[in-house]
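For this depiction, one protein chain was excluded, whereas all remaining protein chains were kept in their positions.
Which chain is which? They are A, B and C, in the order written, and residues in each are numbered from 1.
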Amino acid sequence: MVISTKNLTETKSMTVIQAINDGMRVMLEADNTTLVLGEDVGKNGGVFRATDGLQERFGDDRVIDTPLSESGIVGTSVGLAVNGFKPIAEMQFMGFIYPAYDQIMTHVSRIRMRTMGHFSVPMVIRAPYGAGVRAPEIHSDSAEALFTHMPGLKVVCPSSPFDAKGLLIASVKDPDPVLFMEPMRNYRASREEVPVDSYSVEIGKGKLVKEGNDVSIITWGAMVPVVENAVQQIENNGVSCEIIDLRTLYPLDQDIIAQSVEKTQRAVVVHEAQGTGGFGNDVVTSINDTSFLYLKAPVERVTGFDIPVPFSALEDHYLPTPKRVQEAVEKAMNF
Amino acid sequence: MVISTKNLTETKSMTVIQAINDGMRVMLEADNTTLVLGEDVGKNGGVFRATDGLQERFGDDRVIDTPLSESGIVGTSVGLAVNGFKPIAEMQFMGFIYPAYDQIMTHVSRIRMRTMGHFSVPMVIRAPYGAGVRAPEIHSDSAEALFTHMPGLKVVCPSSPFDAKGLLIASVKDPDPVLFMEPMRNYRASREEVPVDSYSVEIGKGKLVKEGNDVSIITWGAMVPVVENAVQQIENNGVSCEIIDLRTLYPLDQDIIAQSVEKTQRAVVVHEAQGTGGFGNDVVTSINDTSFLYLKAPVERVTGFDIPVPFSALEDHYLPTPKRVQEAVEKAMNF
Amino acid sequence: MTGHFPMRQIIDDHGNLLDESYKKDLNEELVHRLYFHMYRIRTFDLKAKSLQRQGRIGTYPPFEGQEAAQVGSALALGDDDWMFPTYRDHGAMLTFGANMMRTFLYWNGRVEGCVPPEGKKIFPAAVPIATQLPHAAGAAWAEKKKGTKNISIAYFGDGATSEGDFHEGMNFASVFQTPTIFFNQNNQYAISVPIDRQMNSETIAQKSVSYGIPGVRIDGNDCFVVYLETKKAIERARNGGGPTLIEAVTWRTGAHTTADDPTKYRNKEQGADVVDPIVRLERFMKNNGYWDEKKTNSIHEELKVEVEQAVEAMESYPKANVEDLFDHVYANPPEQLLRQKELYMEQLRR
Partner (left out) sequence: MTGHFPMRQIIDDHGNLLDESYKKDLNEELVHRLYFHMYRIRTFDLKAKSLQRQGRIGTYPPFEGQEAAQVGSALALGDDDWMFPTYRDHGAMLTFGANMMRTFLYWNGRVEGCVPPEGKKIFPAAVPIATQLPHAAGAAWAEKKKGTKNISIAYFGDGATSEGDFHEGMNFASVFQTPTIFFNQNNQYAISVPIDRQMNSETIAQKSVSYGIPGVRIDGNDCFVVYLETKKAIERARNGGGPTLIEAVTWRTGAHTTADDPTKYRNKEQGADVVDPIVRLERFMKNNGYWDEKKTNSIHEELKVEVEQAVEAMESYPKANVEDLFDHVYANPPEQLLRQKELYMEQLRR
């Protein structure tokens, strides 16, 4: 669902990274309590240029270069948020969010609960994530499962330019903290017409990317294009695939999954994080809970292997590929 | 499987905490590269007395009070481990492991991989975990799922005195780092005859706690006694339950689960961490993968709710209870 | 480095004024306010310990011995300032306006104990050590951005200085020159770990050098120096002078918490020479003609009544509500959470 009171007919062709930049621009304009802070987000405009031009436009007291200190960034954002500001904090890469894990786990996600709503710390933590861009070690982690297991936080992960802007705006407007995961691999991979004005894409709703009848493929973020690519091959073989882009991981859109799986009766979950402990297991459980009797085959998972994301020379062997997706679909079909 | 070259006939009645103390004693004696370090583990003997008497016996250069600094404790343990020592590092409570998350995620678990085995950092990170002991906020977290999603690490969680000592010794001897979770609630809850000598319980093997025919209840740690308690009620109603104590979460003993579920054809997973993102989802997926066709009902889960572990006045409402287990079994049976 | 950070005192252990020039700052109203609040939180603290022994509240961390540090600093704050305390700072919180009944509730495992009175900017006690320092930097930064003169104060112990968040919070505050008071209570122990095992520096105050900010070491059992030095740092902060690190040297008279046994790790002799901060103030009052036995007794009586009434109110407070568990995790609880709540409430009714 798209919520907007404004004119959405004026659009511009944008990449994911441009859409994210534009989402921040819109919110910095709309509400002067909105802040952007992080390492290199100001003068440099971000190592991916996500915040390009924002400091020039909104000043260095609103778009703020911070010390190299993730726990400090998130921890001071707690103080800013509880005192009336709306921080959009950038973690330069998701693999560098771990020093802030304590702050997110013990404070960001718990302050509303701890004070029965007296204090709250609405903020957005942006984190570029994922492998496949030949980044150095640690830069390629996909750590959503460490945050979906954290009540009080929402976890959002768009795959397309339109959703990226709309979900980012929704996240900034959300009364609760949101981890906003950005698939680096999609940053400049494609363009889409994106409204220039403000609009929201509702948090907690998946998207039916493509209808199909034989098998449901459930995925998110950087794996959406991989699945789309695989499906082209698979449909050549006469298997009709439905593709669901979850877009939000917590809260999970269990209905869209159940509806699809109850129609197709077969499901494949695709994500790039390691399988063990991965969020794919939650999707499997959700299907187990809602749609057990409909299933004609076990739910297949195509995920990263249970190994650290490899150095770049071999990272493509870690990531789900169209071929691996294809074989999983075959397995589900031939069960 | 129990591995020992020694006399196991001489035993002593021990609680879980005594067994853990004894496991450290045995390893400090056996190998003078073994170190124990952490906050208050020395002179004070640990806030739970887990390390009671060890500093007196082995000296303060082997049983070491450290500064209040979890990342420092784990980070220096990396240096100690790579340079020939075997640190047993204590996190005073699992809820205070988060400041060390970065060290564990980016170094402890990855150094072997990163150097193709040239360097390794065998160490044990002990962490008392879980709710139900009326501890202050944050002290009651059960964070296993944040570590099973971390290749390179093993995650062990005994429930009984015998397993606690044997698994601790196995963990110290393991060539890889092990997160050793200790169910606080079980620390003094029961006693068992435990060999005085050294012995190992194999990492990666679950235990059949009780045979049964109608439903498999899979659990670990502090939930084992809760399940046992529930089963007494349930069996009064004529339902025969099999109980499996996983004991190790990574690597997961998929065989013991599959064997049981293929016999009973129904399964209930019980753990105290929040359901979403919880390790129970991995168990569900494992059953989905191995035993789909055997299942007569969806796998039921009894877990903590998707809320932060509450303050102590209401913590019992968060935790799985025998009643909740019982109702889940009924649901599985009546599906 | 101690040379640079000598411990400042205004009165000595016998209650004698060490520096006559301070005399003008020590008016009667201040002296009585300090005494009142120190005695008040002492009364609270002793009561809490006794309730714990009787099983009427849970584990409790006494602050006995630290009353001068907590009251002196809290009284220096303005109404619109922010407080970021730890689990041992309920004395400071009560002095700054926290509700006593709710404070007892907190130690009885009730989340309601974290909710401050409307308008009082008191954050819940930080349980994970040192994590509140960046919060205090952030909240003060927000005040600066808004253009107010409000400041924030973060309380923390000697042990807290070893955590990364101590460093990151101090660094942020110094870089952005936030009006933040980092108020350290160096009670010389972190549970069982003495300060010389916690750090190799002779003082905590000298850690201010890392951040290029003022640092001061004071006798934390001298309520006057605590009050006046905190006040000075606050004035500087209000006027754009940025953060200050204050090390208040004090002593934890009792156990770390009611679950702790300090005989495991310290001798009887340790701390034997420490004069109770309330006794010190009494001596000063007697030496300087501020002592009025009758008035004092009536204050003691009044405080006893206040504390007893708070206990009563705590014990007759409505029972914890299970639904609260689910209702405050999100502003608008997601469907999947509402389902969990519904099922559980149903089960409870069965």
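The criterion applied here is as follows: a residue touches a chain if its C-beta (ideal position, glycine included) is under 8 Å from a C-beta of that chain, and two chains touch if they have at least 3 such contacts.
These numbers come from a predicted model, not from an experiment.
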{"item": "Residue in contact with the excluded chain [from C:D12, C:E202, C:E306 or C:E335]", "value": "C:E202"}
{"item": "Candidate in contact with the missing chain, chosen from B:G75, B:G95 or B:P322", "value": "B:G75"}
{"item": "Of A:N44, A:S190 or A:N213, the residue in touch with the unshown chain", "value": "A:N44"}
{"item": "Of B:D22, B:E39 or B:D102, the residue in touch with the unshown chain", "value": "B:D102"}
{"item": "Missing-partner contacts on subunit A, residue numbers", "value": "39-40, 42-45, 47, 65-72, 95-96, 98-99, 134-139, 275-276, 305-308, 310-315, 317-318, 323-324, 327"}
{"item": "Touch list for subunit C against the chain that is not drawn", "value": "1, 162-168, 171, 174-175, 177, 197-202, 206-207, 209-213, 242"}
{"item": "Hidden partner chain, residues of subunit B it touches", "value": "61, 66-67, 69, 71-72, 74-85, 99, 102-103, 106-107, 111-120, 151-152, 154, 175-176, 204, 250-252, 254"}
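In this text, only the chains that are shown with their structure count from here on.
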{"item": "Farthest-lying chain, centroid of Cα atoms versus that of subunit C", "value": "A"}
{"item": "Pair of chains ranked first by number of touching C-beta pairs", "value": "A-C"}
{"item": "Cα-centroid distance, subunit A relative to subunit C, in whole angstrom", "value": "40"}
{"item": "Separation of subunit A from subunit B, taking each centre as the mean of its C-alpha atoms, in whole Å", "value": "31"}
{"item": "Where subunit C touches two or more other chains, by residue", "value": "111, 127-128, 164-165, 324, 329, 336-337"}
{"item": "Two or more partner chains touched - positions in subunit A", "value": "99, 102, 106, 113-114, 151-152, 250, 252"}
